[in-house]
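Shown here: the complex without one of its protein chains, the others still in place.
Our next item is chain A:
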Amino acid sequence: MPQFFLNKRLIILLVSIIILVALIGFSLSGRSKLSWPEQFIKDTTGWVQTAVSRPTHYVANFFENLKDLQNTYTENKELKSRLDELARLESEVQKLKKDNAELQEILDIKDSLSAFEPKQATVIGRNPDKWTELLIINKGTNDGIEKNMPVITANGLIGKVKSSQSFTSTVQLLSSMDPTNRISAEIQAGGESIFGFIEGYDDEKGLLMMKRIPSDAKVKKGQTVISSGKGGVFPKGLLIGKVVEVAPAEYGLTQTAYIEPGANFDDIEHVMVAKRGSIQPELEDMIDDKEEEL
């Protein structure tokens, strides 16, 4: 009789290991959509999470506001000194905007790579096991949010939508390690731009890595990095961060720049999902009419 139980246990163990490997393989297979039971479970827990996280955030914000009040005096002084500069900048921006609009009209440009419509969303959850940095937000496909859309805060790009359900979506942060997490970016160096890819995150330094920069490009500390809009999904001009350090890459053919992200990845409450203005051709436009006639 004990022999029988031993065998039964062994079989259960083996079967569960097979199921485990199959499930992990299935999850990592780069599927484009979650299966419907997963979507249903995520949406349902999303309701509960919203119900719980809203009140806790109000309480947390209240204490944060109290903390802010202590610094009000010094902050006010500093802000006043910046105000003068702001007025000058504002008039300059107005002038440039007008110029830009006029020039675009002359050249007959209708869409640009940088056009996008932002959609507000609130964070309702975060992955507690910090291996993959994922956020759950309270907007989903019902609000027009789709996979791979960029997610930004007021301070810059934070990540992209990993999957979306009807009422909630999951956002993958730039800081999570995933080989498919790659963003086409450009460094603004004076008048010209240097292109590369944001790939990976250095956990110890807390800096993003921008790879595949040509080795002859002169990247300097403090230059601003924005999304280039050439990847096809992300609009142009979303702020990513500032260059902190430049190092030659493994084989010396390219350079790697370390970038301090503009947004704080640890303290995120409100985000915007940037839906790119449609400049991609519709499928029907791409089908050649002549071929159909044949």
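In this text, contacts are C-beta pairs under 8 Å (C-beta built on N, C-alpha and C of every residue); 3 or more make two chains touch, one makes a residue touch a chain; residues count from 1.
The definition used in the following text is that contacts and distances are computed from a predicted model.
Novice: I want to check something: the complex is missing a chain, and I'd like its UniProt protein name from "Succinate dehydrogenase cytochrome b556 subunit", "Lipid-transfer protein", "ABC-2 type transport system ATP-binding protein" or "Rod shape-determining protein MreD".
Specialist: "Rod shape-determining protein MreD"
Novice: Of the residues A:Val123, A:Ile226 or A:Ala257, I need the one that contacts the missing chain.
Specialist: Final answer for the missing-chain contact: A:Val123.
Novice: If the missing chain were put back, which residues of chain A would it touch?
Specialist: Chain A touches the missing chain through residues 16, 19-21, 23-24, 26-28, 34, 38, 41-42, 45, 48-49, 52-53, 56, 60, 123, 125-132, 134, 136, 162-163, 170, 177-179, 203-204, 206, 264, 266-267.
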